[in-house]
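Excluded from the complex is one protein chain; the other protein chains are retained at their positions.
Letters A, B and C mark the chains as written, and numbering starts fresh at 1 in each.
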Amino acid sequence: MPGRARNVSLRQRRRKEALIGYLFVAPAFVGFLIFYLLPTVRAVGISLTDWNLMRAPKFVGLGNYATLLSDGNFWHSAKVTLAYVLYNIPLQTVLGLLLAVLSDRLARAVWLRATIIAPYLISNVVAALVWMMMLDPILGLVNAFLTFFGVSPQGFLASPDQAMVSVAAISTWRHTGLTALLFYAGLQAIPGYLYEAARLEGAGEWTMFRRITLPLLRPVLAFVVVTSLIGSFQVFDVVAVATAGGPSNSTRVILWYIYENAFKFNRMGYASAISVVLFATLILVTLLQMRVLRADQSDLD
Amino acid sequence: MKEYLMGKRHLTGVLATATALTTLGSSFAWAEDVTLNYAMWDANQAPVYRQCADKFEAENPGIKINIKQDSWDNYWTTLSTSFVAGTAPDVFVNHLSRFPEFLANGVMDDLTDRIAADKVEMKAYLPGLAESWNKDDRQYGLPKDWDTIALIYNKKMVADAGISEEELKNLTWNPKDGGSLEKIVARLSVDQNGKRGDETGFDKSKVSVYGWATNTVDGYGQTQWSFLAVSDGFKPIDKPWGKQYGYDSPALAETLTWIRDLALKKGFALSQEQTGRLNATAIFAAGKAAIVPDGSWNISSYRDTSKAEFGFAPLPQGPDGRRSMFNGLSDSIWSGSQHKDEAWKWVKYLGGSECQTIVGKSGVVFPARPEAAKAAEEAHKAKGLDVSAFVQLATPETTFPFPISDRASEISAILTTAIENVLLGKGDPATILKEANDQANGML
Amino acid sequence: MTFLRIDHVTKQFGSVQVVKGVSIEARKGEFVVFVGPSGCGKSTLLRMIAGLEETSEGSISIDGEDLTHADPADRHVAMVFQSYALFPHMSVFDNIAFGMQVNKVPKAEIKARVAEAARILQIEPLLERKPKQLSGGQRQRVAIGRAIVRKPKIFLFDEPLSNLDAELRTQMRVEIAKIHREIGATMIYVTHDQVEAMTLADRIVVLRGGLVEQIGTPIDLYDNPANLFVAGFIGSPRMTLLSGKVESASAHGLQVACPAFSRPQSISGPFARLPQAGSQVTIGLRPEAIRIDAANPVFSAKVEITENLGGSTLIYAVTQDGTALIVPAQERASVRSGDTLPLSFSTAPHVFDAQGNNLRLP
Partner (left out) sequence: MKKLTPQAVLGYPVLALFVFISLLPLWMALKIGLTYPDDVYTSASSLLPNAYTPGNFLRVMGLPSAIEVSAFRASPIDFMFALRNSVIYTALTVTGQIFFSALAGYAFARMNFPGRNKLFFAFLAATMIPSVVLFIPNFVLIKQLGLLNSFAGLVAPTILMTPFAVFFLRQFFLSAPKELDEAARLEGASQFQIFWRVALPIQKGPIATLAILLSINSWNEFFWPFLVGRDPSVRVMAVALSDFMSQTGRGNPDWSGLMAAIVLSILPVIAMLIVFGRQIVESLQTSGLK
């Protein structure tokens, strides 16, 4: 282009390149700054105050954190959340694996996978509502089935002993399809000749599953377990709709407790303190995850 | 931390400027109509109040009413956050459970002087309603409506059990043997073999119709247990704005023990574990329960969902008489409103005879003025429903107020859990209740 | 007149210097080939001309304008990449027209110029296709088409033929030579293949380890390699290198003793300078300088394998001291493996000193 100053210095060129780079990153950076970095800092700030939204926040130092340590409800919610994780993850993983292996072996049609993924496309709110109806102790369809098979009706979401399992089951219903899909993709990556070779050696289905499938699926397995683990700690929607933390506090998970404090009790400072503690815990889990994932690099290249 | 605070101060400054500009903008628009936002949670009432608003707008040119309805669960979250946001409605329907908190935070306008200036007659309301919105001789709301509890029964089931309506209207109850209530409830319970609860061989593990069902319990037990406990001498709180909850009272423990046993030991009532989030309304509509105590605000719910004919009976007579929780709502003005004068006009109109009568005639709720409440009763009668069971209890002698205290939400959560635990049979009622009560009182 | 001037440029990647002060000049219309083993910095140099790599030191100017740090877009150069770098989501037409489109050339002109390029490259029927529907050779043509359509000041080719099979490579080589003749543009061409360099270049730049070893016409480089590296790199079959020792040196020539030779040989000058007696040298013999000479053999080699190419024969043999050499024989020689060949050489072989520098004057 004639007339344009082409003869630039290295510094000018670099500056121009950097400028364009910054321009490209700028919108995302603004989003990051305002809606991730700033709120994180503010959450920590709020956690050091006593604030009910309606009055000015009052600085209380680490008071909220001290309260938290001796707050039985907090520890209870941590325990309940952990219980949820312990129900949810194995259930979802085992069922997902079973479903993946079955569809890999017996039915690879896309429609089948599309069908089992349908629950995942539906929101937690909707899933919780429909299951709430189906799990009603007196009027629910599930108890009608159970009665039909001679099993006495169960309380499910209404029973303190069963509510958490029921919530986990609803989550499992929603997520098993996705888990299965991820496993299925992992199974597809295992070359078929391995099975042929094993079969020539006289291996049965179970041996092949144990000796070939499972070890080679390990990276996907680790990924699925760890990501759903982090998601599980943040269970909220189903609880909010189906049990509201009850009955008898049996489903008062951490996020519900944070929600209660923030928006029901108007204890923003305390809610923020719990959030910060949760954040710290999740970072720990994530670091652990990185370790696990690295330790489980694929044996396939 | 210091930097953070400084940053925040800066931000606040920017926001203050922005707010000032917005305010400036809106004051230019002042010459035009004033639009008042009026918030409520009951969807049934919104169209009725629209009628009031239409009349009001006609009488007060220059003021427009915008009714915003939000569901109960979400109403309070939205409201308390909008106070901070400065976007709260000018007038909002207020509930006693929130009164202390709102008062402490100064979000309600003090109406005392306006009431005096305009000579609004507070005695025109049902006794007790205006008083509950009064604190230290300052009035923070004009009574809007009230509710009481009655028993809803399935007419066919009652007839099939050979129980007369007369019997139903004169039920007695005590925590020892349950009085005639327990007898009737037993008789109304039927197992899968058709055996009734008062017959030998009744299988409590295979009940097909329960004599008694309530909604899942909460800490106040408005429709589930409070009327029984109070009729046995229980006092939820020492006084309005009290500092002492009375949940450690033996009366409450024995009442809840009776309720627990009715379900768990005798099988005449739905237990907690059998009451899902589908409430007693659903159980009743499905023909699985014969009697359900419920509030007057839910009358239409039964009408919509129940195919079977139903009637209303008054609460049973306990050792201490018949007692229903009497919960009065009010209309309050937001202290941050830009149009307080207009808002007051609207509140005055809402509490006045004209609007309350319109509301009463619609039959969705019982208005705070006796003459309007009468209109409501007649409206129901016209539709074939005798709701006198609700109205006859609306006297100071037969009611008790909603317990008001600070930190109501948190305390409610504690009490709810305790009562759930008692009814689930998770331990000695007295011990559980004492513990919860101490915890609640410890927060005040 | 110098059209492209590369003046003492260096390129630093972190602590590693990959181009260590290179100066090259090219005339307008000249076809210059950068050749060298992988890692010699030839591609980096090319990318520096294109502006895709920053120049650490030195300067690059095109047509008298210093463009050392100019934006690639401002240099009016076109580049054909090793991978062709065709835009997979665009048709052949759009691929060729892309540069003109982004530079807002009028549509009619774009059409005309694409048509012209397509004619030159004989790809008119392919214009509507996507790159993945094309063969390797066709892709190559499209890549070239994209370059020529913009009439750049300089064409840059980065090993453009290395992804093609041998036959196509030869064919495209000829095509590129034809295109150069037809449009007469300045072209810089990077390859590690000395045959391409020899056949295409007006001038060759031999690079090694980030330094220019020699610049010259192909014949120049062949006849007068500046050093052992160039001598070994240019020419196929390769130059045979025999190590030896100078017995005596005079203006008339050198007397060199090699372990391979049956007796010391005298090699005539002229020489740039005379090596000292007793110093180590390397005798370099182009294949055509070696002949089978039963009458007057200077050295002999044992035949390992013969390659009969039909018109000629290549004989792979090993001298007494173990040096491998290749002797081209014009006739269909009746030699078999295991035979011992009597050999002699022309009187003026290359002589390299211990440092590898060619002592012979051109």
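Criterion: a residue touches a chain if its C-beta (ideal position, glycine included) is under 8 Å from a C-beta of that chain, and two chains touch if they have at least 3 such contacts.
The structure displayed is predicted, hence computed values, not measured ones.
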Among the displayed chains, the hidden one touches A, B, C
Only one of A:Ile122, A:Val151, A:Ala197 or A:Leu214 touches the unshown chain, namely A:Ile122
Which of A:Val8, A:Leu68, A:Ile89 or A:Val224 contacts the chain that the document leaves out: A:Val224
Just checking the interface: what residues of chain A touch the absent partner chain? 14, 17-22, 24-25, 27-32, 34-40, 42-43, 46, 53, 98-99, 102-103, 105-107, 110-127, 129-131, 133-134, 136, 139-141, 143-144, 173, 176-178, 181-182, 184-186, 205, 220, 223-224, 233-234, 236-237, 241, 255, 258, 262, 268, 271-272, 275-276, 278-279, 282-283, 286
What does the interface between chain B and the hidden chain look like in terms of residue numbers? 11, 15, 18, 22, 41-47, 69-74, 78, 81-82, 84-85, 87, 215, 223, 278-279, 281-283, 285-287, 295, 297-298, 300-301, 303-307, 364
Tell me which stretches of chain C touch the chain missing from the display. 50-52, 72-73, 75, 77-79, 81-83, 85, 87-89, 98-99, 102-103, 146, 150
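Criterion: only the chains that are shown with their structure count from here on.
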Innermost chain by mean C-alpha position: A
Chain B to chain C: how many Å between their CA centres? 94
Tell me, which residues of chain C touch at least two other chains? none
For the complex, give me every residue of chain C touching chain A. 54-55, 65-71, 74-75
Tell me, which parts of chain A touch chain B in their complex? 41-42, 45, 48, 52-55, 132-133, 135-140, 152-153, 155-160, 242-243, 246-249, 260, 263-266
Residue numbers on chain A that touch chain C, as the complex places them: 1, 4, 6-10, 12-14, 16
